[in-house]
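Dropping a structure here in structure tokens format, bear with me for questions.
With one protein chain withheld, the remaining protein chains of the complex are depicted in position.
Labels run A, B and C following the written order; every chain starts at residue 1.
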Amino acid sequence: MFNKILIANRGEIAVRVIKACKELGIPTVAIFSTVDRNSLHVQMADEAVLVGPPAPLESYLNIDSIISIAKKLKADAIHPGYGFLAENPAFTERCEKEGIVFIGSDSKSLALVGDKIQSRETMQRAGIPIIPGMKGSSKDINEFKKEAKQIGYPVILKASGGGGGKGMRKVRSEDELESSISAGMREARSAFGDDSVYLEKYIEHPRHIEFQVLADKFGNAVHLFERECSIQRRHQKIVEETPSVALDDSLRKKMGETAVKAIMAANYSNAGTVEFLLDEDKNFYFLEVNARIQVEHPITELVVGVDLVKAQIRLAAGEKMFLKQDQLKQRGHAIECRIYAEDPENNFLPCSGKILFMKEPTGPGIRHDCGIYTGFEVSVYYDPILSKLVVWAEDRPTAARRMLTALSDLTVLGIKTTTGFLKDVVSHSDFLEGKTTTDFIPRNFTDWKEKEDNKKYLNQALIAAAIMSQNKFVSKGQAVEQESYSPWQALGKWEIGMRN
Amino acid sequence: MFNKILIANRGEIAVRVIKACKELGIPTVAIFSTVDRNSLHVQMADEAVLVGPPAPLESYLNIDSIISIAKKLKADAIHPGYGFLAENPAFTERCEKEGIVFIGSDSKSLALVGDKIQSRETMQRAGIPIIPGMKGSSKDINEFKKEAKQIGYPVILKASGGGGGKGMRKVRSEDELESSISAGMREARSAFGDDSVYLEKYIEHPRHIEFQVLADKFGNAVHLFERECSIQRRHQKIVEETPSVALDDSLRKKMGETAVKAIMAANYSNAGTVEFLLDEDKNFYFLEVNARIQVEHPITELVVGVDLVKAQIRLAAGEKMFLKQDQLKQRGHAIECRIYAEDPENNFLPCSGKILFMKEPTGPGIRHDCGIYTGFEVSVYYDPILSKLVVWAEDRPTAARRMLTALSDLTVLGIKTTTGFLKDVVSHSDFLEGKTTTDFIPRNFTDWKEKEDNKKYLNQALIAAAIMSQNKFVSKGQAVEQESYSPWQALGKWEIGMRN
Amino acid sequence: MEHEFKIQDKTYKLKIESKGNSYKIELDGKRYDIDAELISSNSISFLMDGQALTAHLAERDGKFLVNINGESFCIEKPEEKKRKNFAGEHTHVGEKNFVSTPMPGKIVKISVKVGDEVRKNQTLVIVEAMKMENEIKSPIPAKVKKINFKEGDLVDTGQPIVELEPKE
Partner (left out) sequence: MEHEFKIQDKTYKLKIESKGNSYKIELDGKRYDIDAELISSNSISFLMDGQALTAHLAERDGKFLVNINGESFCIEKPEEKKRKNFAGEHTHVGEKNFVSTPMPGKIVKISVKVGDEVRKNQTLVIVEAMKMENEIKSPIPAKVKKINFKEGDLVDTGQPIVELEPKE
């Protein structure tokens, strides 16, 4: 096993990885940019080192700095989390050269699956169904125009170098093509350091179904069943669940086997996810391999009972596959809601600022993978994900109900979040009936506003504000003195005492 | 289903029940004594009513007050939690008379299983193995002396009316008998309103193994496997786990079937637990039926995947058994540590006082059923349980490791707790090897002291104190202003502004 | 004592009398008897005629941010409002005839130059924040009057990026 693991990431996923390492007894190194000194991952790691200025290219994407920190502190493995360097074959290759274990697949397979065009070809050869689209990327707008016409509008523009919705745009007509391509290329470069983009047929009303796969370095792989991630806005997943209501056992088995076949075809090892689109006739098409731990991995952990991050570490350390396909079972139902610092009433624009107060939901079947705390400053520099609220329950209706109460119990004051929006999503009749296709949000939630008039607790909120405004509590001098035992405040009083 | 449920309890179990009701969409009524106005269960319920002064007999044991609150607020069911009125047949009978559903078994079966002597006879008739002991209670010291001599010392003194270690004492010789009986009777009266006590053979080095059973009102019952609760001090369970390392599948099956038979013999419905002692030769003896939701129920929930509190509510509402024995499976391993407000260095004397700061552990597989918060005042009047830290993991060693890190992450400042002691328990070689018998604590932890000299972070703690003492932060005026957004403090400043 | 609050455009007046933790409050002609306990410096536990509620509050810029059972409220105190500057407001467009960004970020592209005539909804500027590009569009048909930033600049909320002259 490893002597020390460097986590080349920040936020909730860095926290998640550090917790796994702690339980495995492996010391951890956190890296942080100058705006992240007070981040949770810095507080939790055994060692923490400044990696650079806030801009990702100078910090969490800065390969030279990260490698030199790992070598200096004698970390023998690096966990990349998701995003940043998680799917960057150049980084993985560098780790391989420097003799540091990259916790993920090898650079060759990463390069293959990370290039959507190459991977589509590989999958096609392996007999895996794919969506019609461009054979390769291009810099020539005319080629895009020709291809788009041939595939037929609407088409979808994707970044060759990565996932997560970055650089991805639906293009309805030739009018929109040129500006979409420019914007997509810029986003792709900024997010992945590679501006290659390509076009694909846009499938109407599909479901996004992905399969979690674990593979060792010796050609053994198992799948841990599906996750349905159809509820997306701007091609970004926001609510995920498992099992999917759209699969029956035979389709589940067939897709699972296809997923394992896809991973084998790419000579891929470690944790990977095979994404499919499922159309209305239950045909499924290979989309891509996500060569990383996914944001939504907790729902699989809860339903299948396997710790995926620990599995990643063990497989990267060279353990043989320790799971058997026929012993893996789904139990109950899990749902994840991503809590973003975004304004759902204003086109989901990211928000930054200080968390003035936060209270986490707790209780049976509730897991909150969280990267923030009261007093934390959400910066503009990084992905606006704050936390992931995950619930497990015996069945889907119970899980949906649990998610609703857990969302109501999550309090974040001082910054706008998607919590109120998500409450409406998980209590929407289409969601409760399992009518979840990737157009769920545009279909049901265009121009969503919080229903101010329907709020039950308006009077109570006003009364709370009035009681606060009433100087009663303060003039009694009770509030601060009785309720706060901060040494800072105590010292403050002591200071005053000294001066008198 | 019920229209409204009154929870006749306080602390973490009241919080647990309220959460279950919320998810079922059933409004809740909390009751509170005058010292519990600021308790968590009052904050979480839909309605909350003062029930009386702090003394339990005048508040949480005050049957008349509780019934009248339930009737006034039109609660059609009462959940008793554990302790207090949970196993009081008089209360259950009163509920039955008033037309309020008691969420538990009926008064007749409660009277039967609640009387240890009667229940021993019933079990013996049903062919269930029992421990040799007195046939009935007595007020005559000479009868106790005679019986004890006949059974043979050591014997154990137990309260007829209840469990949880209250009134229970090991008696090594006739010298100790009289004072033990007086103390036991007083404790029994105070805890259960009934001072009957009796004697039993004391079995050396046993394990405490109990089986969770659920039964409907129509004679259908299933068991949800075992919990091992051998780690006890003063006959109070402090660490519980499931599965037990002492059972193999055939013994597990046999004990489970015996547990169901015991529940049936008592005509018992709802959630109940059948306690056994398992001796070194794997003989098991019926101890008693715990006619309530148990403190340690979460470990069964995590391993079997069934919400026991919701099951209680559904069964009490008259639902038929919705679980099938052959579909119930154990998965992984769960451990619970009870966090008490006690001083483990001073004979576990209960502590009271204000929680100056608390931070809960979070993460995959961690559940913290908690009745306290920063600023909460732990009173002297009630059981000193603060919370229950519960972990689930794929296997026992991983669960033990997870528990250790979770205990390290649990911070409670301002009151002594058993946390440090529990860390030593779950990392003890006997625990890790599964050598858990009921004498585990006296065998390994007599006169336990926290190892001050071995502390890793002594220098860091001193440095933290020094930095706090340095008036730097305070004189900068940053601390309070930047880090606290309490409206109270804001108003405080505003007040000052007004006066100028 | 009387308090006046605003939520969005609506004004609310409350009369409040208190004795210890007991409050008598009049709101919209209704009277409430309340027992309120300070649970932490950001939380109040209420009992209103038996109804139990916990409100979480924080204060910033003369506003109370309140959350009760997952419902959020932003309550302004009009008398305090006056004393605050207008920083942090979402001044996208409108009367002021300029466009600004609703969140701090970096200008990655300025698509127009001074003197250009622009259509309604034509993209003027692209601001990148948190790795997403946001197009800032012209709210009206207009002529570009002034550009206050260049590509690569960091820009804060409310700062006029491009000033416009409306076309009739």
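The rule is short, and it goes like this: contacts are C-beta pairs under 8 Å (C-beta built on N, C-alpha and C of every residue); 3 or more make two chains touch, one makes a residue touch a chain.
The model shown is predicted, which means the values in this text are computed figures rather than measured ones.
K.L.:
Give the labels of the shown chains that the missing chain contacts, considering the complete complex.
P.N.:
A, B
K.L.:
Where the complex has a chain not shown, which of B:F144, B:Y268, B:Y382 or B:F431 is the residue touching it?
P.N.:
Per the contact definition at the top, the residue touching the missing chain is B:Y382.
K.L.:
Could you tell me which of A:I5, A:A30, A:I238 or A:L349 touches the chain that is not displayed?
P.N.:
A:A30
K.L.:
Tell me which stretches of subunit B touch the chain missing from the display.
P.N.:
Touch with the absent chain occurs at residues 56, 166, 179, 183, 186-187, 190-191, 234, 341, 343, 346-347, 349-352, 356-357, 359, 380-384, 407-411, 413-414, 419-420, 423, 450, 452, 455-470, 472-473, 478-480, 483-484.
K.L.:
Where does subunit A touch the missing chain, residue by residue?
P.N.:
Against the left-out chain, subunit A lists 30, 37-38, 42-49, 73, 373-375, 484-491, 494.
Quick note on the criterion: only the chains that are shown with their structure count from here on.
K.L.:
Going by C-alpha centroids, which chain is farthest from subunit C? Tell me that one.
P.N.:
Relative to subunit C, the chain with the farthest C-alpha centre is B.
K.L.:
In angstrom, rounded to a whole number, how far apart do the mean CA points of subunit A and subunit C lie?
P.N.:
Chain centres of subunit A and subunit C, defined by C-alpha means, are spaced 28 Å apart.
K.L.:
So how far apart, in whole Å, are subunit B and subunit C when each is placed at the average of its C-alpha atoms?
P.N.:
Centres of subunit B and subunit C (C-alpha means) sit 47 Å apart.
K.L.:
What parts of subunit C, by residue number, touch at least two of the other chains?
P.N.:
Residues 38, 40-42, 57-60, 64.
K.L.:
Name the residues of subunit A that each touch 2 or more other chains.
P.N.:
356-357, 413-414, 468-469, 473, 479-480, 483-484
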